[in-house]
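One chain of protein is taken out of this complex; the other chains stay put.
For chain A:
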Amino acid sequence: MMRKLTLIGIMAFALLSSCTSKSNRLPILGSKNPVTKTVDGKQVTDTTYATIPDFKFVNQYGDTITAKNLDGKIYVADFFFTTCPSICPLMHRNMLNVYKEFKDDNNFRILSHTIDPKYDTVPVLKRYADKMGIAGNSWWLLHGNKGDTYGIAKSYLQSVQERNPAGQYIHDGFFILIDKQKRIRGTYEGTDPKEVDKLIADIKTLKAEPEQVAAK
């Protein structure tokens, strides 16, 4: 009798939690590709989603960071440069709230790519981090050659451009949310505090998805 009750309890819980997880799932963004495979002599069609390709950059401590360093981690990426006179201070004022919320979570990272690698060398990035009050490893400021950075920006669906004649860089101010499977799960206007509040809420939702909890 007791066992039966327990079983019913577990089933009810499973049913409930499957319902809530469904309604609380974030969408998967980026291009989708149906892939047809032959499994045990049967044709099976599966959907694969665009993922962020492997990369190699250097953080503010001079450590090499590749996609492998983000295995088992949810992260947020953006593009900036330290001498940016327009939207960057506003973006990073808002990003500080994300940092403060998740800085003690070792399975979470923030990646800020500089689009001005010539000026923003590793020591310049470290100085910026210190002045922003960023410590530890939860927020990495990444230096890389221009081609690599502009290339990865495309994978994040971001538009960045070379310095224009007025001496300014044009870049999108979005924060991009990436899951443990390296898929894009959301983009947020980094200059808008309300959007950044939504990002913080969405990170919590994403962290609770069974697929994310299970992923290592």
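Note that contacts are C-beta pairs under 8 Å (C-beta built on N, C-alpha and C of every residue); 3 or more make two chains touch, one makes a residue touch a chain; residues count from 1.
Going forward, contacts and distances are computed from a predicted model.
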Statement: From "ABC transporter", "Cytochrome c domain-containing protein", "Phenylacetate-CoA oxygenase subunit PaaI" or "ATP synthase subunit b", the UniProt protein name for the chain not displayed is "Cytochrome c domain-containing protein"
- line: In the whole complex, of A:I28, A:A50, A:A67 or A:I87, the residue touching the missing chain would be A:I87
Statement: Touch assignment to the omitted chain, from A:G41, A:G133 or A:G147, lands on A:G133
Query: Out of A:L29, A:A50 or A:L96, which touches the unshown chain?
result: A:L96
Field: In chain A, positions touching the absent partner
entry: 83, 85-87, 89-90, 92-93, 96, 128, 130-133, 191
